[in-house]
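After this line comes subunit A, so read on.
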Amino acid sequence: MLNRLKLAIAALALSASAALAAKDTITLGMVLEPPNLDPTAGAAAAIDEVVYANIFEGLTRFAPDGSILPALAESWEISDDGKVYTFTLHGGVKFHDGTEMDATDVKFSLDRARAPDSTNAQKALFAGIESVEALDPRTVRVTLKNPDGLFPFKMAWGDAVIVAPESIDKDATHPIGTGPFRFVKWVKGDRVEIEKNPDYWGTPVKLSHATFKFISDPNAAFAAMMAGDVDAFPNFPAPETLEQFKADPRFRVIVGSTEGETILSTNNKAGPLADIRVREAIAHAINRQEIIDGAMFGYGTPIGTHFAPHNPAYVDLRALSKYDPELSKKLLKEAGQEGLRLRLMLPPPTYARRGGEIVASQLRAVGIETEITNLEWAQWLEQVFKGKDYDLTIVSHTEPMDIGIYARPDYYFQYDNPAFRDLMDQLNLATDPTKRAAILGAAQAMIARDYVNGYLFQLAKTGVANAKIRGLWENAPTQANDLTGVYWEE
Partner candidate 1 sequence: MIRYLARRLLSLALSLIAASIVIFAVIEIIPGDPAAYMLGLNASPEAVAALRDQLGLNGTAFSRYLDWAGGLLQGDFGQSYTYRVPVAELIGERIQVSLPLAAYALVLTVLIAFPVGLIAAARRGRPADWGIMAATQLGIAIPNFWFAMLLVLLFAVKLHWFSAGGFPGWEGGLAAGLKALTLPAIALALPQASILARVMRSSLIDTLHQDYIRTARAKGLTRRQALLRHALRNGLIPVLTIMGLQFSFLLAGAIIIENVFFLPGLGRLIFQAITQRDLIVVEGVVMLLVFAVIVVNFMVDIAYGAADPRLRRRR
Partner candidate 2 sequence: MTAMIEARGLSLAIHGMPILRGVSFALREGETFGLVGESGSGKSMTALSLMRLLPEGAEASGEILLAGRDLMALGEAEMCDLRGREMAMISQEPMTALNPVQTIADQVAETLIVHAAARPREARRIALERLARVGLPPDAIPPDRYPHELSGGQRQRVAIAMAIALRPRLLIADEPTTALDVTTQAQILALLKGLVREEGMGLMLITHDLAVVAGMADRVAVMQEGRIVEEGDTESLFTRMRHPYTRALFEASAHQPERRPTARAEPLLVAEDVVREYRMPGLRLFGPAPRFRAVDHVSFTIHKGESLGLVGESGCGKSTLTRALLGLDPIDGGRIRLGGEEITAGRHMPARLRRRMQVVFQDPYASFDPRWKVGRLVAEPFHLLETPPEDPAARVAEALADVGLPADAADRYIHEFSGGQRQRIAIARALVLKPDLVILDEAVSALDVSIRAQILDLLADLQARLGLAWLFISHDLNVVRAITDRVLVMQAGRIVEEGETERVLTAPEHPYTQTLIKAAPQIPAAWRKALHG
């Protein structure tokens, strides 16, 4: 019996000592597992949430507040006509497999992304590039077709990270980047592990090892957080439990904003919905605050147009579509559309499934019957996004500064307004901030007055983390879990 006792004490001592040394490993919870780990060949947000700023780096990068910072490019000059960007790169930067990172890699990455057969999800970012020249190992000159003030912003996207020709084919399953963390292993369906990159060119990170754990079931996420299996859950899927975590000293709830404009997308070419009075009637039937309280338990800011409220150029147009059921009934009678029956397609996220039920009951109150169909992402993309075979749907557009989609008539809500396309062209040419803000304001007002969609709310970033963790992003200017600044406070 004695030796068993000794063993027990030893074990206890061992585990205790580990806790004393400052904790430098972290387990992060994520809802969706990335299909692969190559951000330049897939659009799934989950890929960037693992690799952005951790494993891969671009010429520039997003700061936590959304502004653009230099990354692999130390600095850059813009020619007078705004068409030519000359980037000077940091010296002594190596890829995780030891190969040097220099101008040729930048040229390779940009040419590969803009090639005709490229499978890069955001090819539009590179459409403006005329040519890419590697003048010397540390300088790259990029010539644009016409001036584009947003180019550094575009190069900060996850899809524009710099990759090496030697390692590109294996990046999908064994990513090789220049970032402060190196890829360790990926147990499919369970977790991805990364560790500190000892010979990182920039400021060293405080964490030695990080694990991204994939938990899709909200209840499992809640249980994992409470049981301490997961240290932080940046995008926590169950807003209804946040009160619980706020009340518990072990945890901290981090609430911020995202680039996700959550809208009731309306098929502008689907029969009665082509009539603006019907779209306006729908807009007035919506009570935004009730949706935010019911679906997201209060997390989310109402919006009147397709623009992020925390963006300086935001114009508050909620009055145009204020909640007025009587007005919407009058408009429906005018348009001769009493007893309208519409199909409401809902993708998987909770904002859609729960929001959808609330919207359905609000529309029912003004006499519009809706038939709800829950779809998986694959089906939603096929039937709604590509097939445009829908009346209403609810989706959150989480790409930053994406008001430009209203200029594409083939886009799934089929809004075709030449005037709006002119505004977008002017915007591309403008580099002066005040001028850009004015154009953006006019654009926001146009789509609000045309009642193209029902603008609901800006998706909030609701994260939960262990109270002792510091450095996690509050807002989500882009889809990412930047661990570079994260550490345990002891």
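Keep in mind how these were chosen: all candidates are chains of the complex that A comes from, given by their letters.
Following the convention adopted for this analysis, a residue touches a chain if its C-beta (ideal position, glycine included) is under 8 Å from a C-beta of that chain, and two chains touch if they have at least 3 such contacts; residues count from 1.
Everything numeric here is computed off the predicted structure, so don't read it as measured data.
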Candidate from this complex that touches subunit A, chosen among 1 or 2: 1
Residues on subunit A engaged by candidate 1 in the complex (per definition of touch): 33, 35-36, 42-44, 116-124, 172-173, 187-191, 213-217, 219-220, 223-224, 226-229, 348, 376-379, 381-383, 385-386, 397, 399, 402, 405
